[in-house]
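A single protein chain has been omitted; all remaining protein chains appear in their positions.
Letters A, B, C, D, E, F and G name the chains as they come in the text, with residue numbers starting at 1 for each one.
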């Protein structure tokens, strides 16, 4: 069963109750290279194991990119 | 009898109950060349005849001066 | 009979012995609007009546034009 | 016996017939640190041994100094 | 012949109720005397004149005497020919500026106000937040607000959004007469805003007034550069002429800059060449 | 009252037999048409007008026909109101310049000549040696010589020593309209020379004319910046105004630059401060 | 002999936990490739490197496939040698900047943040109010805040009062490489602030980096001028050298400007003179 969330500003369907750690792993994303915001709260390290996704969640997955000004 | 007021930021004694028009006249000030603020309210024209001075009033008498920036 | 001269830097044939005044008139040139150099000598006014063209002469006919720098 | 010369633009008396090498030595000047012009001719090395001073000579003794522009 | 050189007239600038045929706004401070100021105004013939509002100096009276108000420096000046633009100079907060503006409205019987909120006593440069707040408040109270500001482009945009009738970026710090310091920003402000942009503060010589007018400024405000000239009257006249010349040049459109030299005289037809 | 603002008149500049009430010297090349040029002259009202001398184009006549001279671009222009300043433009040697000057004297019936000896076809910058030689020769022949030169200070001094009646350093390469490139040198030339210094070539906008006049230049020569404006007539007028404004400002004396800000409005007497 | 020329070392700059031996802060955007960026960093050897934070691009997966994250442009770059300065670029409000800053803290495991709140999409110039609000909020949250701002002097003072660890006025609009536009304001900011002033945005060539360092800037941030050079690696090296040279010159103190020429060679002792 999947639930509807907003992922990086776009509607997405994800497995209900999945941890964020597992979600990233499923997408093939290296956790050490991204930073995750879950419902406007930034998650760090072990918090990704604990947090699970629920219907309507807002999820942001970001990374460092080149930039100057 | 006089009352203590604040006139242009300085303590002053003025005749109790005097109208602002009379007050200016006593000082030899031409009403048409000044603008008066009475307890933070700007008075115009005939209002000077009506307004009277009471203890603790704040009175400002200002004029246009040269200026640019 | 004509003779070969150099007119404004170009070879030209003109009537032998013609005065410069007549030469200009033949070309339809208003004498008051030009200045004439005859063999490197600038001619003024009446000199145009006196000077005649001979074989090999260098003749320059110039005028004022727009200019600044 | 001395003769009058012009040394660096000033009148001077020097021993008649002295060589330029000896002249410099008498003044305590290290030949390697100066350059000498004798009657507008620049002398080099051994020429100082050969050249002798005569009445009316113009002698310039110069050196390198700090400079930029 | 299609081009005829008749007398040329420049369109006036309108800001609220004010109409500026002459786009030189003339200050009235720091003049050697009121006589000189009067003569300057007659020479420059501005339409809009700035002034300030200050406490009347009430001389302490000796016992039994009536206190005397000292002579006002504007006393000898006939201001009736001009539209008056009082400023809020002296204010360091939005509140002070609003208070001064209300007093100025009563004194001039007009709605024009030049908002000035100083943020730094050393440079007399404006306070961004206070300037914006005062502008908003005075627009709400129905004033025609002309706001003195820095050359910050975004702040100028915000002032326009806040309802300023004109935005007045400084060329350089007040009173320095250093001339325009940031051509890029001043031109960006002129280009981006819809309301008139008046270059205020720091102009030093008439050529600088002409220059900013050529960029498209709607008007200039000049005070110290006139008042502190050796000959203020002739300088006032010169600023007036130069401002008009700059406006005219802006409308005419400058010749394109060429990095290649080009003779203005024909290259051919030279004898002996 | 000691200062009175009556109508102000600027003293004219005299160079040889020429008298310049208007210190804008107006060029006549590169205009869109003779009608536009005529209108510009009516708008700017210069006293001194430059022009050049060139071979009459003698169209080759068909057999049996009289050859026709093409219409001269100055044909429709009434030059009678102006003093004429012919130039030697086109010359690349002193000899050519002298030859053109003699022809110009016959054509204009005047002794004024603007010496111009170009040393580089790409930049049209003047040849120092040729310029100096031509100046010397023409002074000897009794001309009133105004010499176009670079911004080289020593060369300008040498031209004065050679007898030039005026020295005309370029602001920038001819026709570029880049504006004054070397303030230091131009000001040094103005300061060091006794004869009038006329800024020639490369001015782009009226504010630049005003600026060099403020430095103390005696006059400016403008051609391309007017001729290539979108509206040459209004631009001519603007240059005329700005030149006068700059002269006036020079005489009035600029306010001293202050690195410290200074209010033009009194600092005291502000309520609530 | 009192002066000895041993090897010279410049004191490092400290901003919060960061120590900058090299006062060139190096950007990482707009490079032709990550290989070129890596080479630039090796050539310039900066201590502090800026970067940004952005959404991971999550490619839509075909049915039954795992979606692929595209290659990150920083992938091949070893950032371990540098202190990281993430920015809030992309924010147009204080709220967005704060959100990006929190994410950046998690991503870099550091407290340094470069606040950037854009107020105008066309010029990318900063929003005064949003910039100040974001600075205040992030200081409260314990960040070491370096704030990008305009050349507005009073705003810079307010940012210092708000607790900014460094203030970063732009030389010119971001990405233009126009170089410093307002020397007066930049120098006033440097002079008036106690915290380090870092010149950010708009520098175009190494000489401009040297110039602002000579004025007393604490550091410079350069990105586009390196990334868009024909040879970014050599340009990175040149900026690094020029920044150090400018710092050194600032400390050494410039020779006083003389309006009078003065020979560096003795005037006397010349034969035949």
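Here are some notes:
Going forward, contacts are C-beta pairs under 8 Å (C-beta built on N, C-alpha and C of every residue); 3 or more make two chains touch, one makes a residue touch a chain.
As the structure is a computational prediction, the values presented were derived from the model and not from experiment.
Across the complete structure, the visible chains that the omitted chain touches are A, D, F, G.
Remark: the omitted chain is touched by one listed residue; of G:87, G:108 or G:181 this is G:87. From the set A:20, A:34, A:48 or A:62, the residue in touch with the chain omitted from the display is A:62, counting the whole complex.
When the omitted chain is restored, the residue from F:34, F:151, F:208 or F:234 that touches it is F:151. Only one residue from F:165, F:178, F:251 or F:270 touches the chain missing from this view: F:178. On the side of chain A, the interface with the absent chain consists of residues 8-9, 37, 60, 62, 65-69, using the contact rule stated above. Against the chain not displayed here, chain F makes contact via residues 119-120, 122-123, 125-129, 132, 150-155, 157-158, 172-173, 178, 181-185, 188, 192.
Residues of chain D that touch the chain left out of view are 7-9, 26-29, 33-35, 37, 40, 42-44, 60-69.
Here, only the chains that are shown with their structure count from here on.
Steps from chain B to chain G, taking the shortest chain of touch contacts, total 2.
Comparing the CA-atom centres of all chains against that of chain F, the greatest distance is found for A. Among all pairs of chains, E-F has the largest number of C-beta pairs in contact. Among the other chains, the CA centroid farthest from that of chain E is the one of D. Between the Cα centres of chain A and chain C there is a gap of 95 Å. Chain centres here are Cα averages; for chain E and chain F they lie 32 Å apart. Residue positions of chain E with contacts to 2 or more other chains are 27, 29-30, 52, 54-55, 87, 89, 99, 103, 122-123, 125, 173-175, 178, 223-224, 227, 263-266, 269, 271.
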